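And now, chain A:
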Amino acid sequence: MTAAIEVKAVDKSFGNVGIIRDLNLNVAQGERHAVIGPNGAGKSTTFNLISGHIKPTSGEIRLNGEVISGLRPFEINRRGLSRSFQVTNVFARMTVWENVRCAVLWATGHRYAFWKNVDHLPEVKQRTAQILDDIHLSHRRDVPAGLLTYAEQRELEIGITIASGASVIMLDEPTAGMSHAETDRAVALIRRLTEGRTLVIVEHDMSVVFGLADRISVLVYGNIIASGTPDEIRGNPKVKEAYLGEEVD
Partner candidate 1 sequence: MTNPVTTATAATKDESGGTLSFYGIWLIAAVALVVLPLIFSSGGSLTSFSLIGISIIFALSYNILLGQTGLLSFGHAVQYGLGGFLAVHMMNAVASYDWPIPLPVIPLIGGIGGLAFATLVGWVMTKRAGTVFAMISLGIGELVASSSLILRSVFGGESGITTDRTALPHIFGWTFGPQLQVYYLIAFWVMISAIAMYALTRTPLGRICNAVRDNPERVEFIGYDPHVVRYFAYMFAGFFAGIAGGLTAINFEIANSAYLGATQSGLVLFAAFIGGTAYFFGPILGAILVTYLQLGLTNVTSVWQLYFGIIFIGIVMFAPGGIAGILMKHRPLIRARTLGTVIPSYLVAALPTLALVLGIILSIETVARYTASEGEGNVINLVGIPFVATAPTTWAVAVVLVVGGFLIARVTWRRVAEAWDRAATVARDRGYLA
Partner candidate 2 sequence: MHRLIVAAAALAMLGGTASAQDSLKIGYIDPLSGGGASVGEGGLKTFQYLADELNAKGGILGHKVEIVPMDNKTNPQESLVQAQKAVDAGIHYLTQGNGSSVGAALEDFVTKNNSRNPGKEVLYFNYAAVDPSMTNEKCSYWHFRWDANSDIKMEALTNYMKGQPSIKKVYLINMDYSFGQSVRTEARKMLGEKRPDIQIVGDELHPMLKVTDFSPYIAKIKASGADTVVTGNWGQDFALLLKAAADAGLKVNWYTYYAGGAGGPTAIKQTGLDHQVFQISEGIPNSGNKAAMELEKDFRAKANMSLWYPRAVNEMRMFKAAAEKANSIDPVKVAAALEDMKYEVLDGGEGIMRKDDHQFLQPIYISSFGTLADKAKEPFDEENTGWGWHLVSKIETANATVPTTCKMKRP
């Protein structure tokens, strides 16, 4: 079976500064894969590279076997990869309902249609309602996204990300800034919503990482130093030295 995501020898430099050096990463189909690493290790850059937000200087990225490096974000998205953002990135002046519905439209094949009434598309309506229900925001459906609480916005962010039904979901620090209770809720949500899909997650909260991930990759200075199951990572001396040692409370 081809890997869901395959990153091969990718380099990225800004000017003369190399941020990502010889990055290699494999995420199998259906796997929950966490990327961890200290601040500035290049986790978000890795996300941006894979999702097409920035282009690699060299190297190759494949999605389900197809080369996607160099494609625009929407082209990658249409091939079945959807990502969330670390900083909340929603459509602030539109309602919760509209936010999610917009994310549903392309996947349901309505694209740039200007001859259909968006309110009369049963499939869109049903799917949007379902997702709102999933992210527990049905009661807030008519509130402009900009007026939601922070935790609600994070949930909406996840809702928008999964709405298209992409097979590969990438979440960038979904629980950042949340309280313990909110984090637990969010993790349960993520676990449920990504059932049967491939998940790549960047996370600082180690309890989330070790509780959720099937496999973990450790990124340090733009390079993956270890990749393996949570247990393997726990036992990896390189990781301990480079990363975990500093993180243990």
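Note that contacts are C-beta pairs under 8 Å (C-beta built on N, C-alpha and C of every residue); 3 or more make two chains touch, one makes a residue touch a chain; residues count from 1.
As a selection rule, all candidates are chains of the complex that A comes from, given by their letters.
Predicted model only: the values in this text are computed from it and were never measured.
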item	value
Touching partner of chain A in this complex, picked from 1 or 2	1
Of chain A, residues touching candidate 1 in the complex	51-52, 72-74, 77-78, 82-83, 85, 89-95, 97-98, 101-103, 105-107, 110-119, 121, 142-144, 146-147, 160-161, 163-164
